[in-house]
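All protein chains but one are shown in place.
The first chain written gets the first letter, and so on, giving A, B and C; residue counts start at 1 in each chain.
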Amino acid sequence: MKKKNIEFVVGLFLIASILSFAWLSIKLGDIELFSKSTYSVSARFTSISGLKEGAVVELAGVRIGKVTHIALDREEYEAIIHMEIDSDIALQEDTMAAIRTAGVIGDKFVNITPGGADELITNNGEIEETESAISLEELVSKYIFESE
Amino acid sequence: MRNFVEKTGRETIYYVEHAGMMTIFLCSCLIRIFTRPFQLRAIIKQLHFIGAKSVFIIIVAGSFTGMVLGLQGYYVLQRFGSLDMIGSAVALSLIRELGPVLAALMVVGRAGSAICAEIGIMRTTEQIDALECMGIHPYKYLMVPKFIAAIISLPLLTCLFDVMGILGGYFAAVVLFGVNEGSYFQGMYSSVVWADIEMGLIKSFVFGLIIVWVATAKGFFLHLDRSGAFGAEGVSRITTKAVVLSSVAILGSDYLISAILL
Amino acid sequence: MKCEISTRGIYTVIALQGEVDLHYSPQAREPILTCLKKKQNVLVDLSAVTYIDSSGVASLVEGYQEAKSSGVKFGLVGVSKAALQVLQLARLDKVFSIYDSVENLLAN
Partner (left out) sequence: MEEHNQKTVIKVKELVTHYGSRKILDGVNLDVKKNEIMVIMGGSGSGKSTLLRHVLGLNSATSGSIEILGTEITTANQKKLYQLRRNMGVAFQGGALFGSMTVGENVELPLREHTNLDEKTMRIMVRMKLEVMNLAGVEALMPSELSGGMVKRAALARAVIMDPTLLFFDEPSAGLDPVVSAELDELIILLRNAMNMTIVVVTHELESAFKIADRITILDEGKIIITDTVENIRNSNLTQVQDMLNRRPRQKELDTEAYLDRLTGDRLQ
C-alpha cells in the first residue's frame, strides 16, 4: 500500500507539472501542437524598427498569423519580413501591411488592411503596399515643428 | 611571510584538488546514467522525494512570488499608465528568472540538504563502504537515481512555479486591484515567446544538476573534508556547506546562462 | 551443473550434478517445480552434487512447499556430508525427508 501511494503521488506530480509545462509552452510559448495550416507571405519595409520575430500579425485587431523571419535586402537596403498567415484568411493583391505599436510604448506588430482587388496573394507571394514603422520621436518632432 | 605563502599554496592546492575530485565525481555519475540496469524503482522513489514532496512548497512559494510581482507591478506600472503590461511583466520575470531560481533554491533547502545529510550519514556509518564491499557501485546505486530524478524534477517544478506565479499575479492584479482580466492574459500571450520558456527550462535543468551534484558529492566526500569532523558534527557541517555552495552556484550560473542566452 | 530426469517406480528422480550455486540453481529449480506441478512424486538426487549453496537449498524448500500443497511426495536422496551441513545450518534436515538411496526407498 505504501509503495502504491508513492507511485500515485509521483504520478500526480508528473501530471500536474506536465500540464503546467503544456500550458506554458502552447499558450504562452506559441508552440503549435497541431500545426495550423498556414501560407507564407513576405513584405518589404524601409524600416521595421523594433519588430521582432514571433510578432503578431493582425487584421482588424484579430490575430491571423505571425512574423517568422526578418532579413535585410542588401541591394535595396530594405527590411524583408516573412509572415505565416492562417490559410483560411485570403489576402487580396492590394492588401496593405503596416507596422504599428500596441499602445504608446508597447510591442510592435504587423497590421494588415485588406484591399479590394479580385486577385489574391498566393503562397510565397509578396504584399506590395507597406507602411513603415512610425517612430514616436518622429511623430513628436513633427508635431512640434508644425505647431511652430 | 613564508608562512603566508606556504598557507596560500596549500589552500590553492586543496581547492584545485577538491574541484577536480568533484568534477570527476560528476562525470562518473553522468556516465553511469547510461549504463544498465536502469533502476526504475529507485528513480521513482527519488522523484517522489525530490519532486513530488516539493510540490507543496513550490505552490506556496510560487503563488506568493506571483502575488508580490502583481502588487509591485501594479504600483510601478500605474504611474506610467501601462497597466496592460502587468501580465507580461509578471510572466516574463517569472519564466525567465524567478521561476527557475526560486524553485531551485526551494529544492536546495528541502531536498538538497536532505540528500547531502543522507549520503553523509551513509558515509559516517560505513554504509557506503558496505555497498562497495557488496560489490555494488555507490555511484550507480545511490547517486544516479538522484541525478535522474533531479534533472527531471527541476524543470517540471519550475513550470509549476511559473504557473502558480502567474495565477498569484492574476489574483493580486486582477482580483485585488481590478486590472482588466483580458489585458492581463493577452499581454502575457503576446509578449512571452518560446525562447523565454526555453531559457527557463535550460536554467532549471542546470540548477537541478548543480543541486544533486553538490549535495551528493559533499556528502560522499565527507571523510575527506578539511574540517576533519566525522560523525554527526561532520554531517551537519557538510550539509550547511552544501546548501551555501549550491545556492551560490545557482545564482552564479543563472547570470552566466542569462548572459550566454541573451 | 547438469540435471537428469528419470522415472523410478512411483517417483520422478531428478539427479543434480556438479555445483548448485547462485548461478545455476534456477536450472535445478525449474525441473523440480515443473514435475511437482504435474503432480509427480519427486526425489532429488544430490549424490553427484559437489557443492550446494543456500540458493540451491532455497529451491529445495520451494519444492517441498509445492509438494505439500499439491499433496505429492518430495524427498532428497544421497545427501552428501557437505550438503547435509548446509541443511543442518538452517535446521532443514529435520524438515526434509532424506533417504540414503532410491533403491532402499523402493525396496521398502
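Following the convention adopted for this analysis, contacts are C-beta pairs under 8 Å (C-beta built on N, C-alpha and C of every residue); 3 or more make two chains touch, one makes a residue touch a chain.
Only a predicted model underlies this, so the values are computations on that prediction, with no experimental measurement involved.
A.B. asks: Given that one chain is not shown, what are the shown chains it touches?
C.D. replies: Listed by label, the shown chains it touches are B, C.
A.B. asks: Which one touches the absent chain: C:C3, C:L16, C:C35 or C:V57?
C.D. replies: That would be C:V57, which touches the missing chain.
A.B. asks: Considering the whole complex, which of C:T50, C:S70, C:Q85 or C:N104 touches the chain not shown?
C.D. replies: Of all options in C:T50, C:S70, C:Q85 or C:N104, contact with the hidden chain holds for C:Q85.
A.B. asks: Which residue, B:E11, B:E132, B:E181 or B:E233, contacts the hidden chain when the whole complex is considered?
C.D. replies: Answering carefully, the residue with contact to the hidden chain is B:E132.
A.B. asks: May I ask you to list the residues on chain C that touch the chain which is not drawn?
C.D. replies: 21-23, 25-26, 29, 53-55, 57-59, 61-62, 82, 85-86, 88-92
A.B. asks: Go through chain B and note every residue touching the omitted chain.
C.D. replies: Per the touch rule, chain B residues meeting the hidden chain are 121-122, 125-127, 129-130, 132-137, 141.
In this section, only the chains that are shown with their structure count from here on.
A.B. asks: Can you work out the whole-Å distance between the CA centroids of chain A and chain B?
C.D. replies: Result: the chain centres lie 35 Å from each other.
A.B. asks: Provide the C-alpha centroid distance between chain B and chain C, rounded to the nearest whole angstrom.
C.D. replies: Centres of chain B and chain C (C-alpha means) sit 57 Å apart.
A.B. asks: With chain centres defined as C-alpha means, what is the inter-centre distance between chain A and chain C in Å?
C.D. replies: 79
A.B. asks: Can you tell me which positions in chain A touch chain B when the two form their complex?
C.D. replies: Against chain B, the touching part of chain A is residues 6-7, 9-10, 12-14, 16-18, 20-21, 23-25, 27-31, 54, 56, 102-103, 105-107, 109.
A.B. asks: What does chain B use to touch chain A in their complex?
C.D. replies: 44-45, 47-48, 51-52, 55, 82, 84-85, 91, 95, 155-157, 159-160, 162-163, 188-194, 196-198
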